[in-house]
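We show some of the complex, not the whole, and keep each chain where it was.
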Amino acid sequence: MTLAQAEKVIAVAKAAAVKQGTLMNIAVVDAGGNLKAFARMDGAFLGSIDVSIKKAKTARMFNMSSKEFGDLAQPGEPLYGIEVTNGGLAVFGGGQLIRDKSGTIIDAIGVSGSSVEDDMATAEAGANGL
Amino acid sequence: MTLAQAEKVIAVAKAAAVKQGTLMNIAVVDAGGNLKAFARMDGAFLGSIDVSIKKAKTARMFNMSSKEFGDLAQPGEPLYGIEVTNGGLAVFGGGQLIRDKSGTIIDAIGVSGSSVEDDMATAEAGANGL
């Protein structure tokens, strides 16, 4: 994953947020889980800086969307409490894996700033943007 | 517990994971709760590095499996919320005590990388490997 690709992912996600009428923090991490690019739209939540980065990292760290991962972390579910590991994980939607045409995971996007549904839709738009 | 023993525990757990068809992170901590040996199988979750170590530490810190400990940490149970102490605990299965023939606790193993059931089965295989 190149910086040019990460910037394209962010641009596509940002356009989706504008269309949605939301203000988003958008983070892209590489295959090693390290931050590659980030943008906070004007007026977006300050608290979502960290959340968006954690969503992207969570998706990459467990190779599933943060929504799927979060479903396993609910009270009564097998991974209840796992959010305190790894310096803090995001156990709700908005983190999405990005794969190349062969299906290999190349990085992940995390979006935070509106309802979880909006965050997920924006993240998916970004993930499909390449 | 010697390093040779810890490496044997990891080798047995790894063989169990291969048989299971899973990709595991496997950690062994000593009687003091300090990391003794660790291995991440190729392709295993990055997020499970920390989870596997925390599972082993949790078992040793409270002298019970992380599953038994986790049962006490569920909503409504006596230790609800305890996972935020000690820099983060693992309150679900996959951390297992290792005892010598006299029953004395000599260390603990933590396994993370698949379903909690798979993690527990692999950890038990490793714990019985000595």
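Order of writing sets the chain letters: A and B. Residues in each chain are counted from 1.
Please note the rule applied: a contact is a pair of C-beta atoms (placed from the backbone, for glycine too) under 8 Å apart; a residue touches a chain by one contact, two chains touch by 3 or more.
Please read all numbers here as calculations on a predicted model, not as lab measurements.
Asker: Assuming all chains share one sequence, and 2 are in place here, what does the full complex add up to?
Answerer: Copies present in the complete complex number 4.
Here, only the chains that are shown with their structure count from here on.
Asker: Can you check how far apart subunit A and subunit B are, centre to centre, with Cα atoms defining each centre and the answer in Å?
Answerer: Subunit A and subunit B have C-alpha centres separated by 29 Å.
Asker: In the complex formed with subunit A, which residues of subunit B make contact?
Answerer: The contact residues of subunit B facing subunit A are 45-48, 50-51, 54, 70, 73-75, 83-84, 88-93, 115-116.
Asker: So in the complex, the part of subunit A that touches subunit B is made up of which residues?
Answerer: Contacts found on subunit A: 32-33, 58, 60-63, 75-76, 78-82, 84-87, 89.
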